[in-house]
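For reference, the structure discussed in these notes is given below.
Every protein chain but one is kept in place in this view of the complex.
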Amino acid sequence: MSETTSDRPILSAERLVMFTDAVAAIAITLLILPLMESVSEVSGEENFGEFVRDHVGQFGAFALSFAVIFRLWWAHHQLFRHITRLHTWIVRWSLIWTFAIVLLPIPTALITAYRPSAGTVALYGGALCLASGSLLMLGWYGHRHPELSDDGVPVSRDQVLGSAAAFGIELVATVIGAAFADTINFWAFLLMFLSGPLQATVRSRWTRTGS
Amino acid sequence: MSETTSDRPILSAERLVMFTDAVAAIAITLLILPLMESVSEVSGEENFGEFVRDHVGQFGAFALSFAVIFRLWWAHHQLFRHITRLHTWIVRWSLIWTFAIVLLPIPTALITAYRPSAGTVALYGGALCLASGSLLMLGWYGHRHPELSDDGVPVSRDQVLGSAAAFGIELVATVIGAAFADTINFWAFLLMFLSGPLQATVRSRWTRTGS
Amino acid sequence: MSETTSDRPILSAERLVMFTDAVAAIAITLLILPLMESVSEVSGEENFGEFVRDHVGQFGAFALSFAVIFRLWWAHHQLFRHITRLHTWIVRWSLIWTFAIVLLPIPTALITAYRPSAGTVALYGGALCLASGSLLMLGWYGHRHPELSDDGVPVSRDQVLGSAAAFGIELVATVIGAAFADTINFWAFLLMFLSGPLQATVRSRWTRTGS
Partner (left out) sequence: MSETTSDRPILSAERLVMFTDAVAAIAITLLILPLMESVSEVSGEENFGEFVRDHVGQFGAFALSFAVIFRLWWAHHQLFRHITRLHTWIVRWSLIWTFAIVLLPIPTALITAYRPSAGTVALYGGALCLASGSLLMLGWYGHRHPELSDDGVPVSRDQVLGSAAAFGIELVATVIGAAFADTINFWAFLLMFLSGPLQATVRSRWTRTGS
C-alpha cells in the first residue's frame, strides 16, 4: 500500500474520491435502516399516532446523523478541490475517514436503544472526532504539499483552520456531553452549528493581524 | 458550509450530482427491503399463492415508490443540465432533496403496515412535497442565476413552471388523499401522472400569450 | 418526462448510465442479505457443518442470481457503447430494466423459501424476461436510431440478434421450468449459458447469407 504510490507522483485522486463518495452515500442512506426495522415490527393493530410518538427520538437521531454525514462529506468535497493527486498518507487518512463514516450508523442507532450515558455520548462523539480529525490531517497534509494540487494552489490556511475549529468543537462537545450525560448529552453536538460563525471570526481576526 | 463556496464561483457541480445520484440509486434499491423481510419470514409451510395474495399491497407500494423516485431523479437530471456550478443555496436545497429521497422508503413501508389514515397519507405526501418543493427551489434559483450554467443557458421558465406544476399537484393530492383517507387515500397520488399533460397545456398557453 | 427531452437531441446518456450502474451494483450486493440474515439467526450452539448443509441451496441461488445480474449488466454495457445520447424511449426502457434488476433479489430469496413450483419459477423467469426484454427494446431502438450514437455507429444488427436470442432462451427456460416444476424447475435457467454459442451460430449463418 505504501511504496508503489510514492514513486509515481502523478497518480490521480479521482478514483479514491469516487470511492469515498460512494461509501458516504451508502452510509447516509443506511441511517434509515433502524426506522425501517421499527416499521417492519409494527403489528398492524397499533395506532399510527402512537408509532410516531414512540419513534420521534429515533427520527431525531436519523436527522442529526444525516446532517452530520452530509456536513462531513461537504468538508471532504471542499478539501479535495485542492488535493487532486494521491500520496500514501492521503490514502491512509482517507481509510480512517471512510471507516469513521461507515461506523456512524452504529452510535446513531445506540442513541435510541439506550438512555444517554457517558459511554454512548463518548462513542458518538468519538466517531465524529475520528472523522473530522482525519479531515484535519488530510487538510494539513494538503496544505504542506502544493504538489498534490493540479493547479498548484494547495489547501489554504483558512481551510486548515476551519477543519481544526470543527475538530475542536466536536472534541469539546463530546467532553461536555459525556460529562453531563444526564442533562446535556447529545444536545452538546448542536455546538457544531457554531463552527461556521467561529470560522468566520477566526478568519477575519487572522486577516486583520497580517499575512 | 457557506462562506467558502461563494468566493469561488467556478466550483463544479459534478461531484454533488454524483453524490445525489448515488443516494437516489441506493434509496430506490432499498425500497425492496420490506419485501425481502417478508420473504425471510416465510415459514416454508405456507402456500406460495397465499404469499402473493398477502403481499400484493406491499408490492404495489414498492412499484409506486419506485416510479416516484425514478421520476424525481429524472426531474433532478433535467434541472442539473443547466446548473453546472455550485452555490451555497444549491448545496442547501440539494441537502433537503437528498433527505427527502432517503426518507421515502419509510412512508412506503408504512403504507402497508397500517391501514390508510390521514396521518400516513400526509407523511407520504409530505416527503413527496419536500422532494419536489426543493426541486422547485433549485430550479427557480438556477433560472435566476445564469452564471451557474457553463454554457450560459439558465434553467428555462418552462422547467420552473413544470416543477411548480409537479409540486402543486402533489400538494393537492396530499390534501385530497388525507381528507378522504377512508376512500381515496393513496390513489390520489395517481394525479401525478397528470403533470406531463398539465405542463404541456401551461406551456402552450404561455407561449401563445407571448414570451 | 417526455416533452423536454425530445427537443434537445444532444442530451448525454452518461448520467443515466451511471445511475443504472449504481442500481445494478447495489442489487447485486443485496443478493447476499438473505444469507446474512441466516447467519444472524444462528444460535451459537449449532454445528457449522450443519449450517453449511442447510444453506447450500441459498448459496446456490445467490451464485446463480449474481451471475445473472452481472451478465445483464454486461449486456447493458455492450449496448450503451452505441447509445450515448438520450431519447424519451431510452429513458422509459431503462426504467423498466432498472425495475427488473431491483426486483431480482425477491425471486432469488423465494427460491429457497418455498419448494419449487410453477409460480416461483414463473416469477424468477418473469423478472429475467422483463430485464432482457427491455434490453432487447433498447437495442432495437438504438439500432434504428444512429443519431443516438456519438460516432454515428448505431447498435449493430448482431447485437440486436444477440439480445433477441438471450430473451428467447429465457422465455423458453421459464416455460419449461414452470411446466416441469417438480423435476426441472430452476435448472432450466442453465439454458442461458447456451446463448453465447447460439449467438455465434446465428451470426455466422447470417453473415454467410449476405449483408
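Read from first to last, the chains carry the letters A, B and C; within each, the first residue is number 1.
Assume a residue touches a chain if its C-beta (ideal position, glycine included) is under 8 Å from a C-beta of that chain, and two chains touch if they have at least 3 such contacts.
Because the structure is a prediction, the values reported are computed rather than measured.
Within the entire complex, contacts from the absent chain reach the displayed chains A, C. Taking the complete complex into account, A:A113 is the one of A:A113, A:V153 or A:L190 that touches the chain left out.
For the chain missing from the display, the contacting residue among A:A22, A:V39, A:V68 or A:V160 is A:A22, taking the whole complex into account. Touching the missing chain, out of C:S94, C:Q159 or C:T174, is residue C:Q159. Chain C meets the missing chain through residues 17-18, 21-22, 24-26, 28-29, 31-32, 35-36, 39-40, 42, 44, 46, 48-49, 51-52, 63, 66-67, 70-71, 73-74, 77-78, 81, 158-159, 162, 196, 199-200, 203. Seen across the whole complex, the unshown chain contacts chain A at 1-4, 11, 15-16, 18-19, 22-23, 26-27, 30, 33-34, 37, 91, 95, 98-99, 102-103, 105-106, 109-110, 113-114, 117, 119-120.
In this text, only the chains that are shown with their structure count from here on.
Chain contact topology: the protein chains form an open path, each linked only to its neighbours in the line. Homomeric contact chain B/chain C is classed as different-residue, with under half of its interface positions used by both copies. Think of chain A turning onto chain B: fitted on CA atoms, that turn is 90 degrees, to the nearest 5.
Of all chains shown, the one whose average CA position lies nearest the global CA mean is B.
The centroid of the Cα atoms in chain A and the matching centroid in chain C are 37 Å apart.
Annotation: 26 Å between the Cα-based centres of chain B and chain C.
Counting partner chains per residue, chain B has residues 18, 22, 26 touching two or more of them.
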